[in-house]
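Left out: one protein chain. Kept in place: all the others.
Here is subunit A:
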């Protein structure tokens, strides 16, 4: 039994039989995780007992809640599908090659063609062909070379979470930044409080520091990370209010002044609250990859080739299995039988050069 995640071409790592995925390099993600856990661990071990006695027993409880939130969101960001678009099949390439969906003449090779879309807001958007994924990239879709996949609403590839940040995990990423900013500020504030309280009991400030070396270590880590974390959180808040992605902001897509063009962001809903609402609380599509679908070995290709699809075995082409008992984690109950000519089959055709 082969599941779809085992034959997917993107450079992702898959875990738990295709239930979750991360990018290829997760070294920095583990470093981030270690930093968060070690700093919080030191706080719980060395500061919390003293602070709970001296100030209030609720201090460790709140710290634990914030810490668990951070861990939950970092894993959610790192392990969900950012919105990877499935690659085009050979049929689709053939169709695109022959049809006139693009604005370029048919003599131009597919990778050089573009589709121009006239939007009702007056913008003209160019859809370029992705020679790796073999699709015309929809608006806001960008190819991540590290994951080797086209990502919907591509924001950026974040090494700290070891995954791309895109349509499906942007809100988790934002909430991770938000909760981490709070955790950082919380730990830093109570580190200072701890040292100050101890200094009042001791003859000198140096003695207080000597008593609590762990607090000093935590304070140093927090002091250096808080600026970048809070800064990044603020930057993403600004991006969310304007409804642009980091990718668009870096490329300055909606600010570049081109003659005769309105360059206002066409995806903005008009009001920053509405943008926040739609990005953070709006509906989220399920993963397009359907990673846990069972792929049928391509033994019926010959059958299809000879008997060809008349209506009766058009059913064989793709079969939806309603298996209520095999609910995948994203609750797509139907399981796809792969297409006779799709993914696996492509390998048996002479390789096409789309570079």
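Heads up, the rule we're going with is that contacts are C-beta pairs under 8 Å (C-beta built on N, C-alpha and C of every residue); 3 or more make two chains touch, one makes a residue touch a chain; residues count from 1.
In this text, contacts and distances are computed from a predicted model.
Among the names given as "Trafficking protein particle complex subunit BET3", "Acyl carrier protein", "Ras modification protein ERF4" or "Mediator of RNA polymerase II transcription subunit 9", UniProt records the absent chain under the name "Ras modification protein ERF4".
Within the full complex, the residue among A:18, A:60 or A:86 touching the omitted chain is A:86. Residue A:118 is the one among A:53, A:118 or A:204 that touches the chain missing from this view.
Residue A:72 is the one among A:26, A:52 or A:72 that touches the chain missing from this view. In the full complex, subunit A touches the hidden chain at residues 68-69, 72-73, 76, 84-86, 90-92, 94-96, 99, 101, 117-121, 125, 127, 135, 138-140, 152-153, 171-172, 175, 266-267, 274, 277-278, 280-286, 288, 290, 305, 308-311, 314-315, 317-318, 320, 329-334, 336, 341, 349-350, 352.
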